[in-house]
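Only one protein chain is missing; all other protein chains are in place.
Right after this comes chain A.
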Amino acid sequence: MRVGLFIPCYVDQFYPRVGAAAVRVLRRFGGPDLTLEYPEGQVCCGQPMANAGLPHESKPLAETNLRTFAEFDAVVCPSGSCTSMVRNHYGPFLEGQPGFEELKAKTYEFCEFLTDVLKVGSPSGRFPHKVGLHPGCHGLRELRLGSGSERNVEPFDKVKSLLTGLEGLTFSEPARPDECCGFGGTFAVNEEAVSVMMGQDKIADHKQAGTEALVSPDMSCLMHLEGVLRRGGDKQTRVLHVAEVLEEATRET
């Protein structure tokens, strides 16, 4: 299987270590049948413009990505939000274009690719930390990586299932496990006061729950939360993408 890695623009610039961890984990669990490539023609998913009310500015980006990933069997992205943009919000730009239905069907968020395609189950390894999981709203409610607290359905959590086999890992239990962190893309700047308050509340909830490592499948939430944490003087709490936890925990020593 030829897999094209789709790296969010802000991960490319600010969190290359997350992309690197995703590469290593995918190679480690993908086995010999998985060929991983990073097509350099890829661009941002287009969310900033679409969420600002100007989706026509996102259309060229959607078209670029459609072309760039046409040759791959699967597209894997370490972000629920960017994955949802492709799967759920590219319709108005690409409806009817050749390859669009395939693109939607073959684009996976990193965790769901591991659970649903590679079927890795709960890998063994070691991560001796108290982990506070932050699901990320788009992964949770637009991609259904988990059941969420609102709906009355059989509980499941694809992200958590990837971590439950790790030795030494315990989960902290924040009081509001899936409330929004307040990032929200351009919302973080437009509604700065509410956004920062939401971030501070999220951090306070994780602190009272004893979180040592704040972990999420979405680095954009973590960029916001890490900003709040560090501004508050906390240099201790680790802030990690799920891919980084898996990479560190399953690395051969």
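In this section, a contact is a pair of C-beta atoms (placed from the backbone, for glycine too) under 8 Å apart; a residue touches a chain by one contact, two chains touch by 3 or more; residues count from 1.
In this text, contacts and distances are computed from a predicted model.
**Student:** Quick one: find the hidden chain's UniProt protein name among "Isoquinoline 1-oxidoreductase beta subunit", "Multiple sugar transport system permease protein", "Amino acid ABC transporter ATP-binding protein, PAAT family" or "Lactate utilization protein B".
**Tutor:** For the chain missing from the view, the UniProt record says "Lactate utilization protein B".
**Student:** Write the list of chain A residues that the hidden chain touches.
**Tutor:** 7, 9-17, 19-20, 23-24, 27-32, 35, 38, 40-44, 46, 48-55, 57-58, 60-61, 64, 89, 120, 123-126, 137-138, 140-142, 148-153, 176, 179-180, 182-201, 223-224, 226-228, 230-231, 250-253
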